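Not every chain of the complex is shown here; the ones you see sit where they belong.
Labels for the chains are A and B, by order of writing; each one numbers its residues from 1.
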Amino acid sequence: MPAFDVITLGEPLLRMTPAHLRRIEQALSWDMHVAGSELNTAVGLARLGLRVGYLSRLTDNSLGRHIRATLAGHGVVTDHIVWTNEDRVGIFYMEQGAAPRASQVIYDRAGSAVSNMRPDDLPRDLFVPYAARLFHTTGISLAVSPLLYETTRAAIQRAKEAGWRVSFDINYRSKLWSYEQAAVGCQPLLELADVLFTPYRDAIRLWALGDATPEQVLGELHARYPQAVCALTVGADGALAVDPAGQTWQQPAFSAQVVDRIGGGDAFSAGFLYALLARGDTNAGEWLRWGTAAAALKYTIMGDLPLFTQAEVAALVETGEKRAGGDVVR
Amino acid sequence: MPAFDVITLGEPLLRMTPAHLRRIEQALSWDMHVAGSELNTAVGLARLGLRVGYLSRLTDNSLGRHIRATLAGHGVVTDHIVWTNEDRVGIFYMEQGAAPRASQVIYDRAGSAVSNMRPDDLPRDLFVPYAARLFHTTGISLAVSPLLYETTRAAIQRAKEAGWRVSFDINYRSKLWSYEQAAVGCQPLLELADVLFTPYRDAIRLWALGDATPEQVLGELHARYPQAVCALTVGADGALAVDPAGQTWQQPAFSAQVVDRIGGGDAFSAGFLYALLARGDTNAGEWLRWGTAAAALKYTIMGDLPLFTQAEVAALVETGEKRAGGDVVR
């Protein structure tokens, strides 16, 4: 049995959100959450029951230790994190929106420890056959810094060489790079992906698909990356998937009362990959359903982390959304 | 004039809810509320203006005194509470849900002081003619422990002997007993009830009524307990009632923006009994309307206690729901 089901690599962040619903500008009290796209997915996978390891580089101070403790608390193996006395722990400030006022995010991640993570920092003994079944990362790790781009590419290549599957979420961030840069930067890695996640709205822009429908975008993804299972999320319209054989599936979103929208995509990846790796489900339709259910539950949870249990996601997958939020089991 | 309008008997609880909307698993800060089904109804009745006494057994420490002070603060007479230096104050942990994630309750009530309340602990001088007009309790008091079952049954019998009316809310709790146990356990007391409350979803299961409609369930209740006014609550569909003469009424729910769903049924009982005892209203239709209005207002209030005023409930009863929550009188 491999030591790990999944290894993820990415940038951990601390998120600061004003207490008492105040705006950032007037806030004196703040609530902190641990975050980071690949970290969120790692936590989700571990909480669903998989053995997950997290690769990153972290500053060795109380903030870095807070992040490590949170990961370990959710069962993610943190032994391969590289510690440094330099650099900093990236943070972001997040103000909850209310329509028509959008949520506001101020990223403050430049110079984070992982932005200086070098290919040499990758654990040498880990990338061997059977050490893990799948490697997961996202486009954020490519965009954070040229050095982390190199490190992430090296990790993907070594994972492939070790015979692991590779999962890649494009996870476009306009504050880190342009669509043009992202398209070029992601391309070589997308060609190596066995599983590929992307939101519809980013796919349209990345591949300049104009007003293509989700179904058309899915077709385009399959044409470009025929080796991969591709999952396309379409917000409130749910998600679609296509497998290497060209078979397609569609899954409506589970309706959810949104408490905190951030981290929904990462929870989707966690649910999808869990079903793919661990449920013995044989088709992407089931994987989509787990991803969509995981995302819906995440929306109801404060903070970025998908703090659900396997039982909660499974119940939603099986029974759909018959349950009202106000319901109480007693 | 009787000393009391209503005497209730039941288990007081402290409720702990995570602050900042966190889940229980990640919470460090908690908000406390006083709770307990019969206690909630007692507080509601006292706030509506009736003279209410609360029977229970409580541990004599700061937590017990906090509960007593809260009751007294709302005007409930606490003189008959039995104090002990043993046992404990029951608590429960409550995490607010958001659809599709249900609210989660962890009960931690085993061994509470009232679970060891014996028939001898009932105040001897209280159960006399004209000391009170009505006795109210719920199925929870039957289910908490065999000893409290005996004590509750003794109290109901003495109330009947003293010529008081008896009100009983089935209030089924799956974590305390099964439907089969509850059906058997409640039966002798239902036969003594002058007022009987039950939710539709529990009635269906308790009496194995399959897919009977609310109207059919109401008919069944009347057939089984012809001596009682029976009120059947049907969630968002409002409530129904039948009186001993077989006359039936129906009341749609008042729509409400739910802040905290727990305690709605107890507020319903408070509104219903208040109208029955104190408004001079001559038919169950009015009592239903007060119960439904009280429940709607409770849903808008954080915590289990129905912290409304008589004026607020009366205004809703009279004017319906023309008022938006955001409205401000100034």
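Criterion: a residue touches a chain if its C-beta (ideal position, glycine included) is under 8 Å from a C-beta of that chain, and two chains touch if they have at least 3 such contacts.
From a predicted model like this one, the values you see are computed outputs, not experimental measurements.
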2 identical chains shown; how many in the complete assembly? 6
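Convention: only the chains that are shown with their structure count from here on.
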From the C-alpha centre of chain A to that of chain B, how far is it in Å? 46
With touch defined as at the start, can you tell me which chain B residues reach chain A in the complex? 20-23, 25-26, 97-105, 107, 173-175, 258, 261-262
For chain A, which residues count as touching chain B in their complex? 19, 31, 254-259, 296-297, 299-303, 305, 307-308, 312, 316, 321, 323-330
